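A single protein chain has been omitted; all remaining protein chains appear in their positions.
Let's look at chain A:
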Amino acid sequence: MWDVLLWGILPYVMVAILISGTIWRYRYDQFGWTTRSSQLYESRLLRIGSPIFHFGFLAVIAGHFFGLVIPMSWTLFFGMSQDFYHLNALLVGGVAGVCTLGGIVILIYRRRKTGPVFMATTTNDKMMYIVLTAAIVLGLWTTLASVFSGEHGHNYRETVSPWFRSLFILQPDIAAMAAAPFSFHIHTLVGMILFVVWPFTRLVHAFTAPLHYLFRPYIVYRSRDQEPGQIRPVRRGWAPIGTQDRTRDKR
C-alpha cells in the first residue's frame, strides 16, 4: 500500500507539479526568475564554493543519468563488468558527491556568516537549502553504504534503475523499487521533494542555463514595443513586481 503510494503515485504527482509549476512560474514570474546572485556582497568564498558546488552538481546529474537511464545489459554488452562499473561509480560519483557537499557547505557557511548575504536570504531559500542539502547527504550515504556493506553492496541497477525507467512507460515496477534498501528509498523520496519545490525556489535559474549564448549574435537589435507605456495589467504572480524597501527602523 505504502509502496504503491510512494513509488507508483508520488512520482507522477511530482512530475505534474514540476512541469505545471515551472510553466506557471515561467509565465507569471519572469521578473523573479533569476539567480539572485549575492556576489556583490561577498566574492571570496563564493569564488571557491560556487564553482565546486555547481560543477560537482553537474557531474552528479551526469552520474544519475548514467546509472538510472542506461540499462545494466547495455554496459555489460559493451564489456563493462559490474565490478568495473561499480568501482567507477564509486570513485567518480564519490568525488562528485563530496565536491557538491563541500561546495554547498562552503556556500551555506558563507550565507550564514556574511551579514549582507544572510540578510538577503529568504525563508524560501532556507527551506530550499534544507531539502537540497538533505538530498545530497542522503545520496552520499547510499554511496558510502554500498562501500561498507559487503562485497558489492546493493546493486541499484537491478532495483532502482528498472523502476525509474518503468515510470516513463507508465507501468511503474513498484516491486523492484520496494526491494531496494532504505537508504535508497529515503534518498529517492527527498529527491522527489526537491523536484516538487524546485519550480518555486531560486533553483529555477538552472532551467534557463544560457546555452544559447554559444550561438546567438553578439549584438542584439530589438524594435521598440509597439505599444509603449501601456502599463501591463497587474497579474497574480509569484512575487510582487518591484521590491519592498528595507524596513529601516528594525532596530
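Note that in this section a residue touches a chain if its C-beta (ideal position, glycine included) is under 8 Å from a C-beta of that chain, and two chains touch if they have at least 3 such contacts; residues count from 1.
Quick note on the criterion: contacts and distances are computed from a predicted model.
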{"item": "Per UniProt, the name of the complex member that is left out, chosen from \"Peptide/nickel transport system permease protein\", \"Nitrate reductase subunit beta\", \"RNA polymerase sigma factor (Sigma-70 family)\" or \"(2Fe-2S)-binding protein\"", "value": "\"Nitrate reductase subunit beta\""}
{"item": "Contacting the left-out chain in the complete assembly, out of A:24, A:55, A:129 or A:195", "value": "A:55"}
{"item": "Option touching the unshown chain, where A:120, A:137 or A:178 are the choices", "value": "A:120"}
{"item": "Footprint left on chain A by the chain that the document does not show", "value": "30-31, 33-43, 46-47, 50-51, 53-55, 115-116, 119-120, 205, 208, 210-214, 216, 218-224, 226-231, 242-246, 248-250"}
